[in-house]
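Heads up: the structure comes next, in structure tokens.
Removed from the display is one protein chain of the complex; every other protein chain stays in position.
Up next, subunit A:
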Amino acid sequence: MRPFSYQHPRSTMAALALAAQHVARPGEARRPAPARYLAGGTNLLDLMKIGVDHPATLIDIAALRQEHGRIEADESGLSLGALVRMAEAAEHPAVLRDYPAIAQSLQLAASQQLRNMATLGGNVLQRTRCNYFRDPSWPACNKRMPGSGCAAMQGVNRRLAVLGVSEHCIAHYPGDFANVLAAFGAELDLLAPDGTARRIPFEELHRLPGGTPHIETNLQPGELITGFRVPAGPWTRRSLYLKIRDRDSYDFAQASAVVGLDLQDGVVREARIGLGGLVAKPWRAHAAEAALNGQRLDRAVAEAAAAAAFQDAVTHGENAFKPELGRRTLVRALLQAAAMEA
């Protein structure tokens, strides 16, 4: 097998110190061998086995669950530690009651076995399922090998993205939970290898592919995700996650929608809309929100919002159906959310 070193630090500070060894210092010419934090391993180990990711060092952060494995909820919002398991969050009473879209996005993802292993921090960093990326025998993949081209554009791309794509990459972000975080305006807590903490909007975690699809996030080298903060709002309680897929379980979304509504007498005071399954990164549909705010939510308004959400969609052959499916998914989710008891 391909050799790599495996570290299992007992504390956050120890983990960061290990990561720091793999970060190039200013002015240092030597490029250190890459390290990765290992949490649930449900994506990273796969990518290593299929030869897509080749970390020289794995820093297993399982022992950090003491520090970053808690779920806390109060009136102001929800705090989720990065090492909370997907299943734990999906089954937590406060999440189920006050953030149904979060619970549903997790329940509808993967399988129970995977949800028991996978962590929230790892889940948001799940990488694309584009088969041209995941099989190194394909010579053209700008995400895997910058500048090599994109075989997916003329190829099998039914599952790939139509929002946020570039002429260099149409890979989709395959996850569910992250779309809710984006829609709800969540924030992300980070720790740099030198111990510096920062909090950024979750929407700023992932990057659009643009001309550099191989750079997927704005994380600094060695930076560790420690948790998520989701501010409470009227829209978090009246919220849902609708996932449309080919089979009824254990399948990635062909299209999905997050809807959170602050609704008074049928009028939208504030809407939070996210999209998934056909997006290049976790997606908040600001244009759709703008089309809804202040409107009486009926079918026509829902359709107008859905049209706004997909006005910039770009398709490539097989995935030409996805804007229409995405619009319908959002309309269905909006009408369903409007009918919720909240």
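Observations on the model:
Rule of thumb we're sticking to: a residue touches a chain if its C-beta (ideal position, glycine included) is under 8 Å from a C-beta of that chain, and two chains touch if they have at least 3 such contacts; residues count from 1.
The criterion applied here is as follows: contacts and distances are computed from a predicted model.
Choosing from "Aspartyl/glutamyl-tRNA(Asn/Gln) amidotransferase subunit B", "Xanthine dehydrogenase family protein molybdopterin-binding subunit", "GGDEF domain-containing protein" or "Cytochrome c oxidase subunit 2", the protein name stored in UniProt for the chain missing from the display reads "Xanthine dehydrogenase family protein molybdopterin-binding subunit". Although one chain is not drawn, the whole complex shows that of A:154, A:196, A:220 or A:311 it is A:154 that touches it.
Checked against the hidden chain, the listed residues A:129, A:207 or A:286 yield one contact partner: A:129. Subunit A meets the missing chain through residues 1-2, 51, 129, 131-132, 135, 137-139, 151, 154-156, 158-159, 244-251, 254-255, 321, 324-325, 328-329, 331-332.
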